[in-house]
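As you look at this complex, bear in mind that one protein chain is not there, while each of the others sits in place.
Right, chain A next:
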């Protein structure tokens, strides 16, 4: 997608090389999580959450569109890349599961995204402008996830159990966000302690045990940034891309 497209008069992408790849990685995170949250529409536990989950999905989709557009055509990138070319974290492609799994995924991801965007917004790299706008949205996503973690963890016995199970199940995907990303212009490993402190504080307040499984190495997950995904992802893409791919060259 970084090659010169001579068939249309499309403006050249703003980014190339490693920064483009970094923007694509962040754009893919947002796109894939938006797609997952979109699956909730019409199925949320309460009407207010229909609104909230769709609202978060829309924010993420907006971020994805800006980020993908920095590196090429948003629709070509979203609909015509194969699974191996997507650079999103494995965390965001995990299935919705029950509401607790969705909330655990939101807690882990939005805490990371908030720290990352705050850092990018404070710098002067090519993503500073986008990050400055998105960081406000992401602060709201993080608050939403934290509030629900507290409600579910410190709610009923059943919700406590479900929230604990969800936090454990997704823990193995939480090391990957702190691997270095070429071209991002920021050291992601540097805010891993802040992430861990924050998540630990929320889980503790919610009366939950901080999971003790591995976050990196051996059996922990984490090669999404290299285009290696979990088995869930191919099916998700098949559904997302099917219609677009069925009508090559069409505009919508």
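Observations, loosely collected:
Quick note on the criterion: a contact is a pair of C-beta atoms (placed from the backbone, for glycine too) under 8 Å apart; a residue touches a chain by one contact, two chains touch by 3 or more; residues count from 1.
The rule is short, and it goes like this: contacts and distances are computed from a predicted model.
Missing from the rendering is one chain, named in UniProt as "Phenylacetate-CoA oxygenase subunit PaaA" (options: "Cytochrome C", "Phenylacetate-CoA oxygenase subunit PaaA", "Na+/H+ antiporter subunit A" or "Light-independent protochlorophyllide reductase subunit N").
In the complete complex, the residue from A:83, A:154 or A:168 that touches the missing chain is A:154.
By the touch definition given at the top, chain A reaches the unshown chain through residues 31, 34-35, 38-39, 41-51, 54-55, 57-58, 61-62, 64-65, 68, 74-75, 78-79, 98-99, 150-152, 154-156, 158-159, 162, 239-240, 242-244, 247, 249-252.
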